[in-house]
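Worksheet: one structure, shown below.
The complex is shown incomplete by one protein chain, all other protein chains being positioned as in the whole.
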Amino acid sequence: MSAEVLDTGVRGAFLTVEDTARAVNALEEEGFTPEDITVFSPIPTPHLEERLTRRTSPVRWFTLIGGLLGTCTGLALTLWTFHAWPLQVGGKSTSSLPVAVVIMFELTVLLGGLFTLAAVLIFSRLPTLGRNPGYHPRFSDDLFGVYVHTADDDARSRARRVLDGVGALEVEHATA
Amino acid sequence: MEETARPAMTEGRAQATVYRRVTADVLATLERPGLGWFALMALVLTGLAFGALSWIYQIKNGLGVAGYVPPVFWAVYITDFVFWVGIAHSGTLISAILFLFRAQFRTAVYRISETMTVFAVMTAGLFPLIHLGRVWYFYYLIPYPNERLLWPNFRSPLVWDFFAISTYFTISSLFLYIGLIPDIAAARDRAIEGTWRHRLYSMLSLGWQGTDRQWRHYNRAYLFLAGLATPLVLSVHSVVSWDFAMAIVPGWHSTIFAPYFVAGAIFSGVAMVITLLVPLRKVFHLEDYIESYHLDRLARLLLLTSLIVFYAYAVEGFIAWYSGSEFERAVFWDRATGQYAWAAWIMYSCNCFIPMALWSSRVRTSWFWMFIISIFVNIGMWFERFVIIIQSLAHEFEPYMWDYYRPTWVEWGITVGSFSWFFMWFLIFIKVMPSMAIAELKELLPPKLKRQKEKLEGRA
Amino acid sequence: MPMASRLRRPILGTLSVLAALVSAACAEDRRVDILVEKAPEQPVLFYHTIHAGQDQIPCAYCHFSADRSEEAGIPAVGTCMGCHRFIQGSTPEFQQNIQVLMEFAADSIAIPWVRVHSVPTFVQFPHKPHVRAGVDCAECHGDVASMEVVERVAPLTMGWCIDCHRQRGAPDDCATCHY
Partner (left out) sequence: MERRDFLKLAGITGAGTLTACDQKVGPKYLIPYLVPHEDVTPGIPTWYASTCRECPAGCGTHVKTREGRVIKLEGNPESPVNRGKLCARGQAAHQHLYDPDRLEGPKRLDGGRYVDGSWDDSVRALAEGIAGASGEVVLLTGLQTGTLNRFYDEWAADRGVTRVVYEPFAHEPILEAHRRVFGQASIPAYDIAGAEFVISFGADFLETWVSPVRYSRDWAAMHAVKEPGGPAGVFVAVEPRLSMTASNADEWLAAKPGTEHLVALAMANVLGAGGESAGWSPERAAEATGVPAEKIVEMAHRFGGHRSVALPGGVSTQHAQATAAAMAVALLNQAGGAVGDTVRLSPSTSGAVAGSYRAMADLTARMKAGRISAILFAGTNPAYALPPGLGFTDALKQVGLRVSFDPLFTETASWCHLLLPDHTPLESWGDWEPEAGVASIVQPAMTPIRDTRATADVLLAVRRAAAGEPAAAPATAPAGASLEAESWYDYLRAAWSDRAGDEQAWAALLKAGVWTGAVTAAAPAVATPSGDAAGAPTPAESAPLEFGPAEFEGPEGNDAFHLLLYPQIAMYDGRNANQPWLQELPDPATTSSWHTWVEVNGKVAERLELEDGDVVRLESPYGSVEAPVIVYPGVRSDTVAMPLGRGHARMGRYAKHGVNPVTLLPPVSEIHSGALAYQRVRVSMSKTGAWVEPLKAQGSDSQHGRGIAQAVPLAEIIAANGHAADDHGEAAAHHGEPHTRERAAADSGNTSPYRWGMAISVDSCIGCNACVAACSAENNLPFVGPERVAKSRQMHWIRIERYFEDRPDGDLETRHVPMLCQHCGAAPCEPVCPVYATYHNMDGLNVQVYNRCVGTRYCANNCPYKVRYFNWFNYEWPEPLNWGLNPDVTTREVGVMEKCSYCVQRINAAKIAIKDEAPDAVIPDGYFQTACQQTCPTDAITFGNLKDPASRVARLAEGPLAYSVFEHLNTRPANFYLRQVTGRMGAAAEVARAEPEPVAAGADTAAGGGGE
């Protein structure tokens, strides 16, 4: 998102998830909304993530839709091709359902998986071309980060204060 | 606030130290390869060239350059195919099924097994092409609207196979790739800007930054993919087994084949994981991550699947006898005593008898013995497919046609080429991609690192 | 955006290879068009426009066996000479062409007509049942009577055959043509 790319704000680095969580709490108490706050983490941090968004990830709907689409495609493809040019093989019925099951299953998994991938990319805004100004390479290594994005100078200094207050290793101004 | 922050800082510093170590240790495997790696690569490329030339020779002259002797219309290529599909299975088992079961020992080994899966499917996928009489018409198998108004026959297990293998390849590649994204990002952040590595990692990490939003969708997707991959693993080898079970060939036409093949696949896959893990651990000094505890768990899986396979062999023989079908009986009698008895007994020994050593916990935790046993299992499982395919065909319904098949140099060449192809990708992978899951290792620290962390905290 | 271009290249590459593959598959369908020239140059400039058009000579006069054989038949040079012993041509151009024919006849050399309509060797195409079923020559060969140089107008692909067979209730069994 262009807002993310061109934004500016304050970043704090933390040693642990607990510190990070405290920072998020403190920021919210200070009046920052989850939309303003981005947390960076080298590991998945489920409770923090939920805390920041409350909503369950919509990826599951994509998986479901993709899967169902695959099931239908599988059924349609097999039955339609049986019908398109009926050829008798092995004395079997020219439109046999059991064999459709295999194709339906495979396409369910295939399209389900591809839709899941699409969903994760879309919702995670990936691939992304710009860098979040709050990001620091150590956030993929050992540190956690909290970035408050705000263009307002006052809000920035408030955020800086809050981050300092919860024991950030380092707090700095970050701009794209 | 100051007071509560202090112990957290101590604990945090210890954690950061350990995290840094994990990143460093794993990324250390990506360092400039040594002479050994180049030597191996040269070997593998030679093998691959041999395989490729063999294939070109075969395409030019016809499948007859392979040793096929009717009625053995399928032989080493299909053996290789099933072997590699089998190898491909434990990867997804370890990465997906054990993920769903939250088996902790998986963390250290799943990347390797998943990689193995993808490369094994890539290898396996070549064989249906290699074995085609007219490979240049392979696209007849693909359902696409064409001028001839013709479609493939969805009743054929080979079309199921086509769908199953391509789905499996797609899903397992996705699964591998999605798992890799955060680790590639970590590698990107450690790489020197301007180098090809940095460019590559930048591209492949898709700009991953580990934000809360990314992690949230990522975790969901990973879970769903695991959920999709789990039935897929079981189905793919079932479908492969139906290539045989759907046929009426005595020795193939058997209801037990699907579970039996799945078990066999996991058996061979776990063995291959061990075969790869043992040298990797040594070379990359990953002793702190991969411990005998991991080995023991894999060994137990190996033992379990060996017993299932053993049971399947016994049931096959029993049913052949109990069915009263003279054809079934003849095939199984011939299997044990006929001209392919040598292969059958290699199979029984390697798959049933040798793995019985795994009842001993000392063997299970011995890197040396596990390596040896895993090699035997690999050999045994290759011969299992050889015996099922070739011996059954060679001793079919028509006594007039009974014959004896021997592979030719072309088939050996292509088989060697397939191993080379697999190991080539593997060798490239371990030098380009993190071969252990960095993020997950941090999340669930392996015991040694946990101890190190505790020690650091104590000293602080 | 450097990364975008970096991504675009492999994607485009993959797409173009895919396109090449699909076109190769389609090319295979249309191999007649690829391997046999559509309107080749013939050893004698023979005008169907004059023979079949202006003079209204029925097709079967020269393509004598279409109604009873697999092959439609190509007239022997002797058949040509039946008329051209007397017909020398009205224009210098025609006279010149007929002279070429005369030379073939005089030297006893069969005229190597270049094939225009060709089906692959694995297709058994008999003219007889098609003629008997009342399929007009022009349905497959086009309006030859108006062609200065004979040219293939029908695609001669399997789908094209099948479409017609299905419309007319002719068999669409594979073994009708492939054996």
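Letters are used for the chains, namely A, B and C, taken in the order the chains are written, and counting of residues starts over at 1 for each.
Throughout what follows, a residue touches a chain if its C-beta (ideal position, glycine included) is under 8 Å from a C-beta of that chain, and two chains touch if they have at least 3 such contacts.
Keep in mind it's a predicted model, so treat the numbers as computed, not measured.
Within the full complex, the chain left out of the display is in contact with A, B, C.
The missing chain, though absent from the display, is touched by one residue of C:39, C:57, C:102 or C:119; that residue is C:119. Between the chain not shown and the residues C:53, C:73, C:89 or C:142, the one that touches is C:73.
Contact between subunit C and the absent chain runs through residues 13-14, 17-18, 20-21, 24-25, 27-28, 31-32, 34-36, 65, 68-71, 73-79, 108-115, 118-124, 126-129, 132, 171, 173-176, 178-179. Interface residues of subunit A facing the missing partner chain: 87-92. Residue positions on subunit B in contact with the hidden chain: 59, 61-64, 67-71, 73-74, 122, 125, 128-129, 131-141, 150-153, 155-159, 162, 243, 246-249, 326-327, 330, 393, 396-403, 425, in rising order.
One rule holds for everything that comes next: only the chains that are shown with their structure count from here on.
Here the CA centre of subunit A is 29 Å from the CA centre of subunit B.
Computed centre separation for the pair subunit A/subunit C is 60 angstrom, with centres defined by C-alpha atoms. Multi-chain contact residues, meaning those touching two or more other chains, occur in subunit A at positions 85, 127, 129. For subunit C, residues touching at least two other chains, in rising order: 3, 7. Listed in rising order, the residues of subunit A touching subunit B in the complex are 14-16, 18-19, 38-46, 48-50, 52-53, 56-57, 59-60, 63, 67, 77-78, 81-82, 84-85, 87, 89-90, 92, 96, 99-100, 102-103, 105-107, 109-110, 112-114, 116-117, 119-121, 123-132, 135, 137-143, 165-167.
On the subunit C side of its complex with subunit B, the touching residues are 3, 6-7, 21-22, 25-26, 29-30, 157-159, 162. Listed in rising order, the residues of subunit B touching subunit A in the complex are 1, 5, 8-9, 11-13, 15-17, 19-20, 23, 143, 149-155, 159-160, 163-164, 166-167, 170-171, 174-175, 178, 181-182, 185-186, 188-190, 206-221, 224-225, 228-229, 231-232, 235, 239, 438-440, 442-443.
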